[in-house]
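Note that one protein chain of the assembly has been removed; the remaining protein chains are unaltered in position.
Our next item is subunit A:
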Amino acid sequence: MMRDLLLTRTSLVWLLLMSATAVSWYMSTLPTVDVVIGGSSMILLIAFFKVRLVVVHFMEAGHAPAILRFTSEIAIAVACLLVLAFYHYGSQLVAAGFPVS
């Protein structure tokens, strides 16, 4: 019975989350990874993928009514796009009027 409780999709998701963390941790130690595969963008994408896994599987938005699930999914996608946009084009967005003192 214990096996039924532990061998679940949630546990699989947890292992995936731990592995993704290890990959990001390792990638950030590679000196040339930015040049080769845009490592930092990849690290941010992995982060938002992890956020989605937590929201859908741990917070159980995957079992929630469609309105909550879609609101969550859209919010995560918008947050990811905003963070990536400011990471890559921060100085242009500041020049276009985003306030910094």
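Just so it is clear, a residue touches a chain if its C-beta (ideal position, glycine included) is under 8 Å from a C-beta of that chain, and two chains touch if they have at least 3 such contacts; residues count from 1.
Everything that follows uses one rule, which is that contacts and distances are computed from a predicted model.
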(Q) As a check of understanding, state which of "Branched-chain amino acid ABC transporter substrate-binding protein", "histidine kinase", "Sulfurtransferase complex subunit TusC" or "Nitric oxide reductase NorE protein" is the UniProt name of the chain not shown. (A) "Nitric oxide reductase NorE protein"
**Q.** Interface residues of subunit A (partner: the chain not displayed)
**A.** 1-2, 4-6, 8, 10-11, 14, 17-18, 21, 24-25, 27-29, 34, 39-40, 43-44, 46-48, 50-51, 54-55, 57-61, 63-66, 68, 71-72, 75, 79, 82-83, 86-87, 90-91, 93-94, 98, 100
